[in-house]
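Right after this comes chain A.
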Amino acid sequence: MLSSAQCSPSGPSEAAAAAATNATEAAGSAAKSQQAMWSIEFEKVSKSFGAHRVLVDVDLHVRPGEKVTLIGPSGSGKTTVLRLAMTLAKPTSGDIRVFGESIIFDSAGKPLSNSQEARIRRRCGMVFQQFNLFPHLTVLQNLILAPTTVLRQSREQAEKSALEYLRMVDLEDKVHAYPAQLSGGQQQRIAIARALILKPEILLLDEITSALDPELAGEVLDVVRGVAHELKVTLLIVTHEMRFAREVSDRIVVFDAGRIIEQGSPEKIFTNPESERTRAFLQSVLNH
Partner candidate 1 sequence: MTWDWSYVLQILPELMVGVCYTVLVTLASSAIALTGGLLLAILESVSTKFGRAFVRFWLELARGVPALVLLYFAFYVLPEVGVTLPAMPIGIGVLGIVYAAYSSEVYRGSLITIPAELRDACVALNLSPYVTWQRVLVPLMIKRSAPALLNYVLGLFRHTAVLFAIGIPVLMGEAMVAADQSFRYLEPFTLAGVIYLGMNLPFLYLLSRFKVKYA
Partner candidate 2 sequence: MKAVLEYWPAFAQGLWVTVWIAACIILGAALGAIILGALRLSETLAIRVASMLFIEAIRAPSGLVLLFWVFYVLPLLPGMPRLSPLTAAILVLALDGAVYGAEIVRAGIESVHRGQSDACHALGLTKLQSFTSVVLPQALSQIVPAFGSLARGMIKWTSIVSFIGVQDVLYVANFVRGQTYETVTVFCLLAAVYWILTVLCGIAFSTLERVLPLNRALRASRASIQAGPELNASAGVAS
């Protein structure tokens, strides 16, 4: 299912185009990102909505290519972590870095300008619980919107790579369908393709099966398994599917009340957790 993805759209012309767009920063940031140890770092990040503290002093460091799953009771702040990484929200305090570059401040410590933020943000992609496909556009139009507007690819080029990614999620027969004509599982697979077509180095998956019936969740998880296996993308996953988490993750991070209470290999977390609260949480979801 996934074999085509590797050989897919990294034509030399496109790389050249990408380099040309940020020619000035290219040299500096490339050097920086090569020595970056972490694909994404959270440093003492807190987030409050009014008096409600959603995240409290979170430190999290993810290696390039690492697959990390965040688990924990609902309302524990996992989704907020992803939204902060995607710059959909700004932290109240602390810093977040993507391949060594802050997505909050510039080098002088001032808030990033929109264009600077947009350039760094491009290295992240996100798939949402509610799919968030654009209902007024066909599947193909959904896929090529960002490549043509953000990466300024030609229409033909974008359509060609769209077809390759559709093949990867096994939905190439739905090119001209509208989202409302697809099942939830199919919609979510399209949403994954739509995120991957921009070739993000970090992919954020926010409860991508929570809105699906169990029998449809399977096909979506299959796609993610393929992505995890064959692409060198860093995965940051929030999910309630414990078996899936155990199977794809390199590391599990347990959240409770806005703090990381424990992290470690799936083996350790699922068989021999240190924290009593982790044990209680796992018991409640596994017996469910």
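A word on the picks: all candidates are chains of the complex that A comes from, given by their letters.
Quick note on the criterion: a residue touches a chain if its C-beta (ideal position, glycine included) is under 8 Å from a C-beta of that chain, and two chains touch if they have at least 3 such contacts; residues count from 1.
Treat the numbers as computed from the prediction; the structure is a model and nothing was measured.
Taking any copy into account, the candidate from 1 or 2 that touches chain A in the complex is 2.
Chain contact summary for the complex, chain A toward candidate 2: residues 86-88, 114, 118, 121-122, 124-126, 128, 130, 132-138, 145-146, 149-150, 178-181, 194-195, 198, 204.
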